[in-house]
Structure formats: structure tokens, C-alpha cells
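Here the structure is laid out as C-alpha cells; the discussion comes afterwards.
Taken from a larger complex, these chains appear in their original positions, while the remainder are omitted.
Labels run A, B, C and D following the written order; every chain starts at residue 1.
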Amino acid sequence: MKIITFGEVMLRLSPPGVGRFVQTDSLSMHFGGTEANVAVSLAQFGLQAAHVTRFPDHALGRSAAGYLRKYSVDTQHIQYGDGRLGLYFLETGAGSRASQIIYDRVDSAFSRIKADTIDWESVLTGADWFHWTGITPALSQGAADCLLAGIQTANRLGVPVSADIVYRSNLWQYGRRPQEIMPALTEGCTLVLGSKGLFSELYDVVGSTFQESGRALMKRFPNVRYITDTKRTSVSASHNRLGAKLFDGESVYKSRVYDIQPITDRIGTGDAYMAGLIYGLLTFNDLQRAVEFGAAASALKHTIPGDVNLATVAEVETLANGDSSGKLKR
Amino acid sequence: MKIITFGEVMLRLSPPGVGRFVQTDSLSMHFGGTEANVAVSLAQFGLQAAHVTRFPDHALGRSAAGYLRKYSVDTQHIQYGDGRLGLYFLETGAGSRASQIIYDRVDSAFSRIKADTIDWESVLTGADWFHWTGITPALSQGAADCLLAGIQTANRLGVPVSADIVYRSNLWQYGRRPQEIMPALTEGCTLVLGSKGLFSELYDVVGSTFQESGRALMKRFPNVRYITDTKRTSVSASHNRLGAKLFDGESVYKSRVYDIQPITDRIGTGDAYMAGLIYGLLTFNDLQRAVEFGAAASALKHTIPGDVNLATVAEVETLANGDSSGKLKR
Amino acid sequence: MKIITFGEVMLRLSPPGVGRFVQTDSLSMHFGGTEANVAVSLAQFGLQAAHVTRFPDHALGRSAAGYLRKYSVDTQHIQYGDGRLGLYFLETGAGSRASQIIYDRVDSAFSRIKADTIDWESVLTGADWFHWTGITPALSQGAADCLLAGIQTANRLGVPVSADIVYRSNLWQYGRRPQEIMPALTEGCTLVLGSKGLFSELYDVVGSTFQESGRALMKRFPNVRYITDTKRTSVSASHNRLGAKLFDGESVYKSRVYDIQPITDRIGTGDAYMAGLIYGLLTFNDLQRAVEFGAAASALKHTIPGDVNLATVAEVETLANGDSSGKLKR
Amino acid sequence: MKIITFGEVMLRLSPPGVGRFVQTDSLSMHFGGTEANVAVSLAQFGLQAAHVTRFPDHALGRSAAGYLRKYSVDTQHIQYGDGRLGLYFLETGAGSRASQIIYDRVDSAFSRIKADTIDWESVLTGADWFHWTGITPALSQGAADCLLAGIQTANRLGVPVSADIVYRSNLWQYGRRPQEIMPALTEGCTLVLGSKGLFSELYDVVGSTFQESGRALMKRFPNVRYITDTKRTSVSASHNRLGAKLFDGESVYKSRVYDIQPITDRIGTGDAYMAGLIYGLLTFNDLQRAVEFGAAASALKHTIPGDVNLATVAEVETLANGDSSGKLKR
């Protein structure tokens, strides 16, 4: 099984523990990006995963690629060139104090990507899945164009496509609105992660329930076979509740709800869900089991520092099967 | 708005995390002192704050002043001279294991302060508030004398005065009892933080409720307009509940009660309340809002390492307004 | 009061915080071993404790002995020679992610011990207690032989003997089954820590309740006067509930049940119970108080990093007496 | 004595010790900028120093200002607004392996400064010195314009101006050449740090020796009274030799040459020289002593981590007077 993901990878810099930015004189490093996080997680599950991106051609860009390779992600399709390495600064909250992110990704090497920077034909041939998110088309026209080329190639080669259609309004700075860009990209998707609010905002697709809204989306985009979403209740920065649901046009499959406490690292938990769900869809012939696997993967990610989910299939299955006791394994 | 605080600043040394003293071979440094903590917090709220103290004239004394300046506290009135830098060693507990403090403040540069060491006239001219605590008069006759001079100058200049009348019996080593010293100091106060037990012990002022006891105190000290106190329930070293109340001679204003879990750092949470209340009194024309702001400030301080509250007005207001969800801010 | 313990001491290596093995580039060091943990804890309680073991004759073996000495354990009977220092790698879990141990103790200097390596006569003369566990006879024939010699010497000298009969099936690699080895060792015991499941498996001693099973064990091994066990409910890796009970052939004494949250370090909490119970039996003339002391000691250990319990008698008693508030001690 | 400096301040991020970028998972933080480094150093020498710059209005920009305040630099004239915080990544070399810098300062808040962002009249009134460098006009037209306004104001107010005319070709990206911009800025200077090669390249001012070239520069820019330069021999990344010279139009004053080994931190050593020289010119009536003070200050900076020189006057004078023994001070 071979999965291709596409998107920006950033260097994350955060004060150790739960100290504030102004208190620290050192920053912990992780690398991450919503799509690459999916690739890393799938590689931990034992699948082949290749991430496609563009890095600056200097020691930090090379380090970012090394980080992906360490976690078994294939980096052979990564391009190197001009531009910055995207960064984000994360201050981790606790209790009633929220975590805070300062993004610093303007003019990144990835945002300078062009429609033809990637040889999609060679990248996608032999692939079993292609995954993208709504962050990429928000970054630049080139990124949107390159992504569209990828989706179209995947469609032509018969590779299923998934999208997390996340919308961050402050990202869309290059003069286009998501409503102009997202529909053509969503067109080619098999699986879409998003809420009914987002479906309405981006595609003007309306429904009063997850199910109805999903059915409407499937009507608008006939390629879409699965719609999924997570539901999070934030009790505090250290305590969340999380569940997921999956709709196949007929039934809604709901995962159990996890009470997550304490939270070690909140970042990348949605990506962990997506990776778990993709794994489930590719591996199990059982939608209920797939959504449970995704939700358990996401719950486990909350206990792991960094952006990427380093849980194994065995660990996810233990939790998905209801054992959350955390008993010491010798 | 300009606030003056007066008191000793100590170097705090603590094992990283929740390790015991005997386990560590490095100590984390913070600086703090109950009055300076109030100054730092008010400076984070955007007010002008100047701290008055006396440090040893060596690199560590200079570092302590630098620490205050970093957090926007004006250090121009600080004196340097002989004596030690006061220290305290803090072992942070967890769950059912209590935190422990070993004080090491004997013969500090601050305790060698004299009645005339500070030019109070110049310090307090133009000030909007003056804050002191019961720690200072406990340290030495000189400190008590100098403080009295400050309070009297503030009174003469019409600067409101607040006091946290905290009483630590093991500090009073210079031959006087607090009952001999505290009344003259309290005489000049507008706002007093203390419990009815303390009012009885220090001033022989008795009342069966917070309200009655407060009324009696106001009778004894007619300058006092506000009496306040916090109420803490300690479930464990990692889990507390906290609320506050304020009495203006007529009504009692009670804050909501915060369930605080996990606790990152318990030190300075009372000072954070005091700073929040002072900010509220100086800024809002609304006693309920002031006590809510103070309680929320204190709750947030529990999530921040070190002695000082580094929360902003916006963060405190979010919590005071009831949002304790700790949701990630991008 | 002088207690002798006997068993392997390992170097524990763990990623800082709750990071995974693959994420770390440094490992925190602790030393520990189930029997030595008991010795360290008893030494913190102010008793004399000597640990008997065998280390490799190199800097790390010497460091292990230094670690014990630092915590007031007498190391004069420790032998040095060929073989490795046993290691274990610990990844600390959080929430629903379990902690994991990779043991690396094959061919340790301790496992090369022989029946006559230790001069038990000189070690045990004047001792008030001897403690061993089921780990030792699992490691090698030599270790089992040497232990038997120790128990028999203790019996001859009238030194009470306690055993934690813990059974780890993957350890028994030298060709003997525990059923062949354990009965002769248990024969000489005064106090046994174990469950009725274990009594059945190791000694074919059956009973439908703790009490009945205990009575049956006492029949089989007439030296045994006390049987004890702990009961743990694992809510998550960060949250456990724990209680203990003690049977003296007549009554069952049950401790209160502790709700332990958060858990700093789960390792060695059983040893902390054993040490607490031994302290109680040696010091109090009150079985209920002894089992309460043991359970409180174990609860406190969960808050202390490393394998060994560094709580003092005063701390344990505070908790055993019902104060779990964790209030700051100045 | 009050000195004003103007320029960008960056966050420096570097792997601990001498590890390579690809090896680290944490980065040490310092803040620095060639002009701010001069301000910090002068503040350590006991003079009043204020730095003028523009920071992004977020926690990291605020932290940068706090860093300057800690080291006694006045930050009241700093502006906050849009744009990034400039960064640079530093890998520290050793022996024959060179240190490497990856700059990441594009589109910084400082580079977005405009001609009228700073109220120079109010900033420079009462100042005794104004210092700038060739980095600032390289960053943007706005920065060059704002600097020119500053220099002209200083000239009008009779405040002496110094410049380190450092030229980094890769910085000039906004469409102007330094030859178009630098002469007008240099026009207003009293003291210029630069080499004859640079004088020739930037101003087409030629001379075969430092003295001749200096004389020609003074002819071209009649305000210039002093010309200075340092001479560094790089034996290895850990071992340099350094001396300085100063020309006043008549004589050349040469410092002693320092053999610097080992080098703790090479960054900011030129700025330390400039600060030392400015201190000397403002304080001593002796050009030889001034250049010696500058060179000794620079030599000491090599032993101090970070961009800024934290040496005191007493330390610099000890070295300037020939005592390089480094004997322990108790």
C-alpha cells in the first residue's frame, strides 16, 4: 500500500514544558505539516508513504527531509530551491491557559511552488491513495495550481483522493477566495473531512444535519464516497473529549468518545485521525472499524509530543478495542 | 497609572519538574517576592509599575534587577549595597506530595534597609497606588521603619495603599511582635487582604463572619475602604479550587470558583489575585468585575511557571468571562 | 533496626518526560531493582539497610553502588566481578498510552552469582529482617542457589524473611520452572506478598478468597505469619487507584484506597508498599497501622521520579492519617 | 552620557554546543543586531543607551524588547507593528570547521519601517552619540530613508554620529546599490569603521594605506574626524588574533594584538569593539587608551556566549592594561 501526501512542512519551535515565550531561552524543534503528519502516521502503521513538498536548499531544509525519512517517509520526490523554511512558534498551554501559535510561513519555499514543479505522473503511478488539505491552496496560486494538477493526475490514474478541507481565513492572502478555488479541487475527492458549516461556507452546500449536509455534498461532487468529521469538547487545554463519525451516503458510523486527560500535545491530532481513517479504509473492509481506528489514533496522538503520531497499529487497536488502562508493558 | 511596590526579592532555586532536592544536580532560577510579583503582574496588564527594594551590589543582585526590567518593571529606585541576596529553595510536589520551601533569607541586603534608605517623596510623587505586605515588617526593624515611612508619605501624598497582611510567625526574629508593628502600618491602608482569623490575631478585631470582621476592621482603621480574601480548597498539590470575595463596607462581592487542574506552579497565585484586584479597582468602576478579574488572574497564574503572573489583560478577561476551554489560539 | 535485601540492581534509561524512544537523543538515568528499592525506602525511613548484590567491576557498576550509598544504603557487602550491568529502557506513557519497558539484563554480573559468592553468615548476623523477591531465582541457577543459602542462614539466625513472590514468565530461561524452585525458598518466609492466583500457580495452593488462599498457604508453609497484597485499578497511565490488605491468619486488615492522579512514576510503587509494610511491622505494634503506612508509602511513590521511594516517615504518616491535600510546606 | 542606536534586532537560534543543525532537536535563543549589540555593551559600561527599532506586535517581538531592557537598554522608542521578527540560525564551528549562518530576515517588521516612523527629534534630543551600520540601509528603502532622517536630525542637534559601514552584498535586494545610498549617510558621520577596500568600493575613495585612504575619506566627508578598523587573523574557528587601529587625521593609534583561544562566541565581536571605542572616546581624553579599550572589549566578547558583550569596564580595563591571566576572582 503506497500513499502520497502533498503540502508544506514547517519547523515548529516551542518553549520546553508549559513555559511562556518570554520565559524561555531555548526552543524545542519538531517538524510538521498537516499532510506530512498523515504520511508519518501511515508509515508508522507499516504502509509506504511518500511526501511531496518543496524545501529551501540549505541545512534546515535538508534537516526537515531527514526528519521525515527517520520516520520512514519516502522523500525522493521532494524539491529543493529558493525561499524560506516555513516556521511556527508554539506556546503550550495548560488548564485554562490556551496554547498559542505564531505562524511565520510567509514566502516559504513551498509557497513558491509552480503548477509544473512536480512530475505528478511519476509520483502517483502505482500509488493507492493521495491526500491533500485546504492549507495548500490557501498559500499561493502556484500551490493551488500544483495541487490541482496532482488531483487531476490521481483521478486519471484511478488513485483515490482524500481532503481535509480545513479553512483558515488569515492564510488566503494571494488575491483569490477559497470559494473560487476549493470546488475544483474537491471535485476529484473520494473522502472529505469537514463540517456542515464549512460545506455551506465553501460550496454553498446546505443541510441541517451531518447526514443531510453530506448527502448534499455528494450530490454536488459525485466522486465523493465518504464524508467524515471529528467532534471535540474542550474542557481545558489539558482535558478534551473527542469522537468521530463517518458517512458513506447511507449510514453514519460513530466512534466511541474518548476522555483525554492529560493532553501532552494537541497539535496534529486531526491529522492522526485522518491517517487512522485512511489506514482503516485501505485495510479493513469495515467502516465502523475504520472510524474507530481513526478516533483511537487521534486520542493516542494527544499523548505524544510533536506534530506526528508515532503510535503503532497494535497500540491503536488496543485502545480502539476499549482498553484505555495504560497498563505498563514489560 | 503608576503603581509602587516595596519588598524583598529573592532568588528562587528549584529542581526541574517534580524531582526531590536530593535527586537533582541542577536548579532552575526564578526571581520573586510577594510585592514584586504584584508589580510584574501589573506591568503585564499595561500599567506602569516600579518596584523598590535593596539588592547586594554583585552580579546576582544586578541579575535580579534585570529580571524585573525584562518584565517592564521600573528599577530606577532600587538601592544596592552590602548583605546577601535572599534565596529560597522550592521543591515542587505533585498529587498527594506537598511542595516544600526552604527559606534562606537571613541577613539579606533588603533586611539591612534603614528608615531613610529610600527617598519616598521622590518615589511616590505621581504614583496612583502603593502596595506592601506583612513580610516586610517581619524581616527587620529597619524594614518596618522604612515601610512605615513609605506608607506615611503615601498618605500625605494621597496615594492609595494596599496591604496583604500575611503573617509568618517564623520570620519575626528581630525582637518585636507583629501586634506591636502591624497596627500602625495598617492604619494607612485603603485595601486590606486578610482573613478574619488574622484580623483577630494581629489587631484583636473580632467578627463571626467575613463581613462582620471586616466591618470591625474598618471601624478600627477608618482609612480602610476594601477588605478582600481568597478561599482555596486543596484537593491535592496538583488540584485546587479557588474563589475570592471583596467587601466594601456594604456588600460582599464574590467571584466564581475556579477548579484548577493541573497546577503548574502554585507560588505567587495570591499575589496574582492582588494584582488583578488592584488592576480592577484602578480600571473598572465595578467591584464585581474587579474581584472576578482578580480571581481569574490568580487561576491563570497556577498555569505559569515561576513566581510572577505573565498573563495579559485579554487572557484574564477571557477566563473571567467564563471561557476556560483553553482552546488553541492560532 | 537493620534490614538486608538481596537482588539485582539495574541501570534504568528513559527518554525525558513522556517522549517516545524514537524521539529522544538523551536518556535519563536512575538505578533500581525491586529489592534494592525496598532497601532505599527503609533507609529514608531512618532504618539501617544494606543491599547485597554483584556488580561489574567498572565505572558503571561502581556508580550503581554510589547511587545506593547516596541514599544511605550500606554497600559493604556488594561484590564486583565479570558480567554486564543489567539495564532496562523505560518509555513513560501518559493517559491512554501505556509505559513500555525493554529489558536488557541478559548475562548480568548478578546473574553470574554463585551459591557461595556471599558470606551470608557475616551479612545476616545482627540483622532484623531479610527481604527477597521472585525475580532473583528467575535469573540463574546460581542466583537461586545463593538466595536459598541466604534464606536458610536467616532462618538459622532467627532473622525474619519477607518475599515478594512476583512471577515473570519470560525471565525463567535457565531451564528450571518456578514450581521447582520457589517452594523451597518460600518455606523460610515470615511474610509473603502475592495474589491467590499466584499461590495457585506456583504452589498449587488454592482458596476462593484472599483469606482462604492465605490460610492454605500458611498451612503449606507453616513459617509464614503474614500474607499481603495490593489491589490496583488502572484508569489510565496517569491515573490509578490503589489499596492494600494484610492477613495474619485471623483477620484481614485493609488500607484506605488512594486515588492517584497525576502519576509521575509508576515504577517501584509495589516495592514502596513492601518497604512501608516492613517498616510498619518492625516499628508499630499495630497491623492496621502497618498496612496503612505501606499503602500511603506506595501512593506517595507514584509522585516521585525514579525507582526508589524517597518519602520520609513524616510524609507517609501525613498521608496515612488522611491528609492528601498536598498543601505547600514552608 | 546617552547613546542612541538604530537597527534591526533578530532572534538568533543555534544548536547547543558545536553540534550541526541536522543533529539538534533544540535551539538556544539569543537576540542581537549589530547596532543593538553596541547599545547593550555601552549599557554594561554604565552609560545610558537607548535602542530604536521596530518589532512585530506579538509575544516574540515583546520578548526581544524585554531582552534589551534586561541588559539596561532603554526601549521606550521601540515601535510595534506588522511584519515578521527577523531570525538567523547559527551553527557554531570548532577548529577547522567554520561557523555558519542561515539568515531568515526577509520582510521583517523593521524592514517595513518608513521615513517618518521614528520621531527623531524627540529620540535624539539630549543624546551624546548616535550609532548606525551599513546593514540598515541595505534592508529596504524605508529603512534607508528613516536612517537618513535620523542622521540629519543628529547633525542638526549636534549629536556625534558613528557608522560601521559593513557591506553585505546579498542584503541589498530592494533595487538600489549601496553606492547610491551610503554616501549621503556617511556624510553626517564623525567616526567611521571600515577598511580601505570598502572605502574604495562604496565611495570610490582610494589610498594605498589605512592612513592615506582615511585621509582621502576625510577629504570626501569633512565631518569625519575618526577612522577605525580591526584586523583579524583567523587561525581556526577556535583561535583568532585581533588588533585595532584608529586614525584621527594625523596619527594612527594601534592597540595591542590579542591571541584569542578558545573562542566561545565569535558573533558581535566587531560590535563590542565599536562600543568599547565609543566608550573610550566619550570617557577618556586619550585616543590610544580608547583604541586599547575597544580592542580589549572585543577580545573579551569572544569569551561570552550570545551576540552582546556583557563585560564590565573593570574587566575590560584589566585586559587593556595587559593582564590576560584569567586568574580566579574570589
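Before moving on, here are some points about what is shown:
The criterion applied here is as follows: contacts are C-beta pairs under 8 Å (C-beta built on N, C-alpha and C of every residue); 3 or more make two chains touch, one makes a residue touch a chain.
Just so it is clear, the structure is predicted and the values come from calculations on it, not from any experiment.
What's in place is 4 chains of the same protein, and the file's complete complex has 6 copies in all.
Quick note on the criterion: only the chains that are shown with their structure count from here on.
In summary, the pair subunit A and subunit B forms a contact in which the copies contribute largely different residue numbers, shared numbers making up under half of all those used.
Among the remaining chains, the Cα-based centre furthest from that of subunit C is the centre of D.
With centres set at the average Cα position, the gap from subunit A to subunit C is 46 Å. Counting partner chains per residue, subunit B has residues 70-71, 262 touching two or more of them.
Contact residues of subunit B toward subunit D in the complex are 66-67, 69-72.
Taken together, the subunit D residues at the contact with subunit A in this complex read 13, 16, 20-22, 24-30, 58-60, 62-63, 66, 84-85, 87, 89, 91, 100, 102, 104, 106-107. For subunit C in complex with subunit A, the residues that touch the partner chain are 17-20, 22-23, 93-101, 103, 168, 170, 234-239, 262, 266-267.
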